[in-house]
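Below is one structure. I have some questions about it.
Yeah, one chain of the complex is gone here, protein chain that is, but the others are all in their spots.
Here is subunit A:
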Amino acid sequence: MWLEAILVGIIAGFGILDSRILGDNMFGRPIIIGPLVGLVLGDFQTGLVVGGTLELIFIGAVQVGASSTGDVVTASALGTAFAILSHQGAAVALTLAVPVALLADRVGDLARIVNTPLIHKADRYASEGNIAGVERMHKIGFVVFFLNGFLPTFTMLMLGSPFMNALIQSLPQWLLDGLLSGALLLPSIGFALLLQMMISMKLVPFFILGFLLAAYLKLDILGVALIGLVIALVLSQYDRADEERMTV
């Protein structure tokens, strides 16, 4: 178990560091973490499917600025790992992902608190004109964030695997089914959060239009987005025409 726990821990560390020091390429998401965990545990295909399913659940989980609704990285790493190790598939990952995301998020808060003395030390180096000192403080943060991903994942896998397996096997089927159908409703929260971020009264018709295009015409997301792009371009031309009339 040691080797697997270390490898999955490293994947979680990588997932956190993606948004910290690699430019935020959106690699710290279930769709990427799932297949990576699958790869190290010798079941890429299950990792791929579980990651994709988790991604659809977490698609709207908002992590804008300082606020967040959960550590998606740790949740997907542990969820996928237990799904593979217990041979129970996506249902297990979905059941575990939400509580783990909420718990691991507190660890993320801790990392952000641990980092605070770094900037005070950097202040001191700055007033001495010590460039290397400032750089060193920044890089210590990288280690803190790596551990933020690695430690919870590694610990849970080392402690949890037999315990988790026993727990999962003992759960009645109706509960697993129920948890799964509940989890499949969760994207609605993500979409509501996105709506809250983007919507204004004037823009409500666009949400409805997107819904109708998919519900009645069965268009896929890319098709709907491209139509949206055309509408946005056309509207921006009307905006310009309005302004020109006003300035004349």
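Throughout what follows, contacts are C-beta pairs under 8 Å (C-beta built on N, C-alpha and C of every residue); 3 or more make two chains touch, one makes a residue touch a chain; residues count from 1.
Please note the rule applied: contacts and distances are computed from a predicted model.
The complex includes a chain that is not drawn, and of the options "Alpha-ketoacid dehydrogenase subunit beta", "CRISPR-associated endonuclease Cas1", "PTS system mannose/fructose/sorbose family transporter subunit IID" or "YeeE/YedE family protein" the UniProt name matching it is "PTS system mannose/fructose/sorbose family transporter subunit IID".
Residue-wise, the contact with the chain that is not shown comes from A:Val49, picked out of A:Val49, A:Val92 or A:Leu157.
Looking at subunit A, the residues touching the absent chain are 19-26, 29-32, 34-35, 44-45, 48-49, 51-53, 55-56, 59-60, 62-66, 69, 98, 102, 112-113, 115-116, 118-119, 122-123, 125-129, 131, 134-135, 137-142, 144-145, 174-175, 177-189, 191-200, 203, 206-216, 219-222, 224-225, 227-229, 231-233, 235-236, 239.
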